[in-house]
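Of the protein chains in this complex, all but one are displayed in their positions.
Chains: A, B and C, in written order; residue numbering restarts at 1 for each.
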Amino acid sequence: MLEKLKQEVYDANMRLPELKLVTFTWGNVSGIDRNKGLFVIKPSGVEYSNLKPSDMVVINLDGKVVEGNMNPSSDTPTHTVLYNAFPKIGGIVHTHSPWAVAFAAAKLDIPALSTTHADTFYGNIPASDPLTKEEIENSYEESTGKVIVRTFKNRKIDYESVPAVLVSQHGPFAWGETPGKAVYNAKVLEAVAEIDYHALQLTRDNINVPQYLLDKHYYRKHGDKAYYGQESAMSNIHAIHE
Amino acid sequence: MLEKLKQEVYDANMRLPELKLVTFTWGNVSGIDRNKGLFVIKPSGVEYSNLKPSDMVVINLDGKVVEGNMNPSSDTPTHTVLYNAFPKIGGIVHTHSPWAVAFAAAKLDIPALSTTHADTFYGNIPASDPLTKEEIENSYEESTGKVIVRTFKNRKIDYESVPAVLVSQHGPFAWGETPGKAVYNAKVLEAVAEIDYHALQLTRDNINVPQYLLDKHYYRKHGDKAYYGQESAMSNIHAIHE
Amino acid sequence: MLEKLKQEVYDANMRLPELKLVTFTWGNVSGIDRNKGLFVIKPSGVEYSNLKPSDMVVINLDGKVVEGNMNPSSDTPTHTVLYNAFPKIGGIVHTHSPWAVAFAAAKLDIPALSTTHADTFYGNIPASDPLTKEEIENSYEESTGKVIVRTFKNRKIDYESVPAVLVSQHGPFAWGETPGKAVYNAKVLEAVAEIDYHALQLTRDNINVPQYLLDKHYYRKHGDKAYYGQESAMSNIHAIHE
Partner (left out) sequence: MLEKLKQEVYDANMRLPELKLVTFTWGNVSGIDRNKGLFVIKPSGVEYSNLKPSDMVVINLDGKVVEGNMNPSSDTPTHTVLYNAFPKIGGIVHTHSPWAVAFAAAKLDIPALSTTHADTFYGNIPASDPLTKEEIENSYEESTGKVIVRTFKNRKIDYESVPAVLVSQHGPFAWGETPGKAVYNAKVLEAVAEIDYHALQLTRDNINVPQYLLDKHYYRKHGDKAYYGQESAMSNIHAIHE
């Protein structure tokens, strides 16, 4: 069942240690088959070196296990909420990558300070509100998804052009058209968090990039007029590496 | 004698360079057989690349060498005090991992600022009082153990739910149900020290996590109601990797 | 066509991941044959692991593709401007190396604070003015080249003795007598950005090196009186590694 998607999700999970985005098992990737309304996700707490494609667990859009011998990631309800709320995404990744978690712990957006950011994120990567006591105590992982969705709605951020969030006090979630693209976005997020941290220590000036630079760099790589890469706008949809 | 435990302690010691927790020989792991009242520990000042399971030295709970051709770690008296004071621990590790030592040098707790911390440590990782002149000059390594125990007692911290300490001006000790789990905790400590350092530079707000988030994340992985991993509460006791 | 130069440019591109100067495909190197008035450059958005010498694209000094099946780097117009304006350079490199980008995001020069800097850069590595709205919207990549040239002209900086720049809000470009030397200079730039960041956090004193130290270290390695290396002044022209 969904063997090809399981392989794709497995491959994307294995990219996390390669890209130095995880310590131990602190990360998970899922990918969805929109036609079937099913997604597959890494099992909970299994070491990357022991993981196999067949370990991936199949989940429906109500968050129920449809196939699999292992417990799915404990973050499965968060993925379920996001797949329901963000209909155009094909993959989701969660990590505890250290630069991103530092911003999440500080409850601060990762601001758009350079073209490295603008190439992938069309504006600040938002830090969510912290979850309330009630949200944490009741259906915590589902609440996490809901807080993410609420953050994008309240701040009028487009989830397609800003494909990541920091859950305050917790860490980053990123998504994309495919599981591989979600992992790519998670790595860009970590790279810009590192850059921004240092830039913010170097100066107290307002160094946010202007809107016209965001426009230029984002649309150089995305949309109809993209001209980066080998296949115009299509290339950044299919390639794990931009 | 204790061949299986020696292998386990050897394996845990060899994880230290793999996890980038040690430079040169600056670290040691021990593990205890509670039934026999004996623990085994790395010899002093031996390179990791030259270490063999049979080099491990066997010590009793009075701190005396029972078996072994090499000098045990110079920190052996610290381990002895901790095994006597903390009856439920099965392994202890000491490192000079750099982010943790920075907090130890600054004599500051590693505060609970994110879920990465709360997943393993149920509250701040305390910085001990600095040792006094008398404590340093008389039975230094034993005094180090006593200062750790005193810190937990005076601050009413439970050694099982906060399985690590920073000895001020020195560095971290961590422990756990097994030698492998102690090493796991030492790595988490280093990871959260890195995250916290950067978060504390990003903001001057109070960013300590609330008690209900500590409760949620800690008990998601520990105790009767744990639901992370593949075997409910048992999984995090046996696995070196959570 | 230009097979030897293609190999040289390919080799220099492959040094970028080795020297940890790029994430994903975020970098490009070109090299010029001054006699033929043609340069070769990496194709756009191709992973380093898939790159072959024959993928290199040949461009003339009007910026037109002369040979090659792939789209050239989207930064090709920037390279074209620089080859026209800086007649003595033989290679150009662009990266998003993180320490350099932090200074670029902060719109700050990398100041000359140590001999590590002075050995390669005879003074501050300038941060350009940010591009204006018009420059970004019209012929962006060409404008990037023009802003670099204008920065060197307005600030009376010699492009041969300061072979790099930070494009504000974007990142570093470096150049040299050969593609390999350009990559060398890009690595030195990243190394001194890291050193300078930390030095600037350690003190608020003016720690710029005096002119006589710049003179000594720069001319110890460059020009007629150089005495570093194995072949007097020639060695630093031919060697990729100084």
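Methods note: contacts are C-beta pairs under 8 Å (C-beta built on N, C-alpha and C of every residue); 3 or more make two chains touch, one makes a residue touch a chain.
What you are looking at is a predicted structure, and each value in this text was computed from that prediction instead of being measured.
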Considering the full assembly, with which of the depicted chains is the omitted chain in contact?
B, C
Candidates C:V66, C:A85 or C:A199 - the one touching the absent chain
C:A199
Determine which one of B:V101, B:I148 or B:L213 touches the chain that has been left out.
B:V101
Which listed residue, B:K133, B:K156, B:R204 or B:K225, touches the chain dropped from view?
B:K133
Looking at the whole complex, which of C:M14, C:M70, C:A85 or C:L113 touches the chain that is not displayed?
C:L113
Touch rule applied to chain B and the missing chain gives residues 23-26, 43-47, 70-71, 74, 96, 98-99, 101-108, 130-131, 133, 136-137, 140, 169-171, 197, 200-201
Considering the whole complex rather than only what is displayed, give the residues of chain C touching the chain that is not shown.
113-116, 184, 187, 191, 194-196, 198-199, 201-203, 205, 207, 209-210, 212-213, 216, 220, 227-230, 235-236, 239, 241-242
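Quick note on the criterion: only the chains that are shown with their structure count from here on.
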Graph shape for the chains shown, where an edge means the two chains touch. Line, ring, star, complete, or other?
line
Two or more other chains are touched by the chain A residues 201
